[in-house]
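Removed: one protein chain of the complex. Kept in place: all other protein chains.
In order of appearance the chains are A and B, and numbering begins at 1 in each one.
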Amino acid sequence: MNAHDLSYVLDTFFLLFSTILIILMVPGFAMLEAGIVRTKNVSAVLTVNTMIYAVASMAFLLIGYKLAFGSWENDSVSKWAAFLFQMAFVGKTVNIMSGGVSERTRIIPLILFAAVMAAVIYPVIVNWTWGANMLNGVFLDISSMHDLAGSTVIHSTGGWALLAAIMIIGPRKGRYVGNRVRVIPASNIPLVTLGALILWVGWFGFNGGSVGSISSKESADTVALTIMNTNTAGLAGAIMAAVIVYVQYKKFDITMILNGALGGLVAITAGADLFDIYTPILIGAVGGALVAFAVPFFDKLRLDDPVGALSVHLVNGIWGTIAVGLFAKDISLMTQIKGVVVVGVFAFVVSYVTLFLIDKTVHFRAGDDEQMEGLDLEECGLEAYPEFKRAI
Amino acid sequence: MNAHDLSYVLDTFFLLFSTILIILMVPGFAMLEAGIVRTKNVSAVLTVNTMIYAVASMAFLLIGYKLAFGSWENDSVSKWAAFLFQMAFVGKTVNIMSGGVSERTRIIPLILFAAVMAAVIYPVIVNWTWGANMLNGVFLDISSMHDLAGSTVIHSTGGWALLAAIMIIGPRKGRYVGNRVRVIPASNIPLVTLGALILWVGWFGFNGGSVGSISSKESADTVALTIMNTNTAGLAGAIMAAVIVYVQYKKFDITMILNGALGGLVAITAGADLFDIYTPILIGAVGGALVAFAVPFFDKLRLDDPVGALSVHLVNGIWGTIAVGLFAKDISLMTQIKGVVVVGVFAFVVSYVTLFLIDKTVHFRAGDDEQMEGLDLEECGLEAYPEFKRAI
Partner (left out) sequence: MNAHDLSYVLDTFFLLFSTILIILMVPGFAMLEAGIVRTKNVSAVLTVNTMIYAVASMAFLLIGYKLAFGSWENDSVSKWAAFLFQMAFVGKTVNIMSGGVSERTRIIPLILFAAVMAAVIYPVIVNWTWGANMLNGVFLDISSMHDLAGSTVIHSTGGWALLAAIMIIGPRKGRYVGNRVRVIPASNIPLVTLGALILWVGWFGFNGGSVGSISSKESADTVALTIMNTNTAGLAGAIMAAVIVYVQYKKFDITMILNGALGGLVAITAGADLFDIYTPILIGAVGGALVAFAVPFFDKLRLDDPVGALSVHLVNGIWGTIAVGLFAKDISLMTQIKGVVVVGVFAFVVSYVTLFLIDKTVHFRAGDDEQMEGLDLEECGLEAYPEFKRAI
């Protein structure tokens, strides 16, 4: 076997391995969200997660991939593996958005948005940054932004879409009563934990695979370093969030600790390949702290986000991208900020318009009665736990 | 390292990777079935899944493997890896059968059947098709059937065994009352979803690993293509099932959507290596539709199958094998049909006789009282959720 064929084989194998880890994040997101929402909305959330994966992946296969990369051809790895790896990413942007509007949003408009996001919005952003770079050389060229696995391209994009969606759909009925924020506890903590830990494991494929190659000594080192740093930032995010909630409330709120870990993971996603041991601790710890402070902050703004996705994905997507500019050698802070702003404005505006148009057609928001009864009966025709007696 | 040793190393690594994904389907099946059955039968279902994996794998190690392949020797990959990969398949055939007779079947006879299936029935079928081909050249030679990862060899075989078992064991008490089919809802939708999505991920190892090698450029391409097509058919099956149930009932029944995805995955299993982008969409979509229509059809026939395994595995195992004959170049439809029929007749008849003989000895069917009280107390001596108050 010649050297090119060998690296083709190794990198194809490595990309398939990474892809499968990322697809494991589909049950990860599903369990996390199913555990956080109330039992009466669990089946709807699971249906949305399943349908997003199906519809967004199909739309990307049929339309989005070519829009993002210009061509299916690939010399360095199997073109099918290259596609699969990119496809595994696409549903995540919609997952981030759908989780944050759960418990009051109907399924059909979410599916429509998933299709548009995966066929057009996300592919345009990828084209701009990682892909065919149609705007290369134009004044909005952001192709030099360093965003390894998508703190901005994936997480902020999903976060901006979520912000637009929350503004259009509004909060869950009964969430904000006068000046009070009504606490709605997670219904199934083991599922939340399972989901978050599966996401953590899937992240190794997300970030490690984004190095793109493992077939030289240097690239193998970079992959290993990337996975180590990814993990380190998750550890630091969890610890920092635990310290903050314990200092504030003398309780270890496990949902906040897990969201802190996820915040650290989002934050390191832009630059996991760039640092050695200590910087990821700092980036992840700040990520965990940002989650702990952003969650109550968004509630003050009356932006109702049951799973904390704005805090985890939007805030830390921005933080992680900027942190690369602050801490990495030879990477310009201004380039990073420009990338954050350009992607942010585009993702927010286009998502807002898209959501607005869908909303005019099929209406996102479930009625008050449907919310009271739970979305499961109206949307899915079944209950998530029909044999278990409700305490509340 | 010479070229042979290098491909030996790479393919051994790849087979181990694939094997581990397939073994992940053990918790996948277990969670899917535990979520579908009523809470009073959950522990029994989990025990059956665990014991099937243990007993079937052990029987295949001690007896079945050599019967199927004639020898443990292997030149191209580690013989231990080659065994493990095949062993990971064997429990699936019994899993398919046990799920479909759950809620009224006792554990010991199921364990006995698992042992016979893994020691003799399945190995004979493998010998006939993928293995040592003892019938090569004889009039029942079906070794030229193209069945990449077992639409027929695994899924139909399990499905025919299930059909025989349902005929012998009968429906759950209270399932068919006069002309009415009593709906028995799934008790835990998050577990159903988790299980189905884990199966989906495990399928990449199932089908990808069945290519058998990743160590050349061509085989790496085939593996990547196979995994992409596997996924595509799952997407199409889920979408098609969702469309059909929505059109029929204006509800998104998540259990049907997930079974539609699994139907698509079964259907593509025979030919995932043969097609590029579009044909798997068609094969998977038909697979999803077949599930949506077959589930009520089997109920009309009074064949009580709580998890829909006949629809998912038997119907789509047949469809997928025939689809190869319809859509693949250079593969004869008659060869495919002959394989389906020969394996089907053999699997059904031998399973029926085996199940009949076991039934005469230890009786499969749990008594009416045991079914009413739930199998967990009588078979396992414990409840699955002892602290949760029952609503029904």
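Please note the rule applied: a contact is a pair of C-beta atoms (placed from the backbone, for glycine too) under 8 Å apart; a residue touches a chain by one contact, two chains touch by 3 or more.
It should be emphasised that the depicted structure is a prediction, and the values quoted were computed from it without experimental measurement.
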item	value
Residue among A:Glu33, A:Asp147, A:Asp253 or A:Asp304 touching the omitted chain	A:Asp253
Sole contact to the chain not displayed, among B:Thr129, B:Asn188, B:Thr269 or B:Thr335	B:Asn188
Omitted-chain contact residue, chosen from A:Met25, A:Ile227 or A:Leu375	A:Ile227
Missing-partner contacts on chain B, residue numbers	1, 5-6, 8-10, 12-13, 15-17, 19-20, 23-24, 26-27, 30-31, 34-35, 42-43, 46-47, 49-51, 53-55, 57-58, 61, 78-81, 83-84, 87, 107, 188, 191, 194, 379-390
Positions on chain A where the hidden chain makes contact	3, 6-7, 10, 13-14, 17, 21, 38-39, 185-190, 193-194, 197-198, 200-201, 204, 208, 214-217, 220-221, 223-225, 227-228, 231-232, 234-236, 238-239, 242, 249, 251-255, 257-258, 261, 277, 281, 385, 388-392
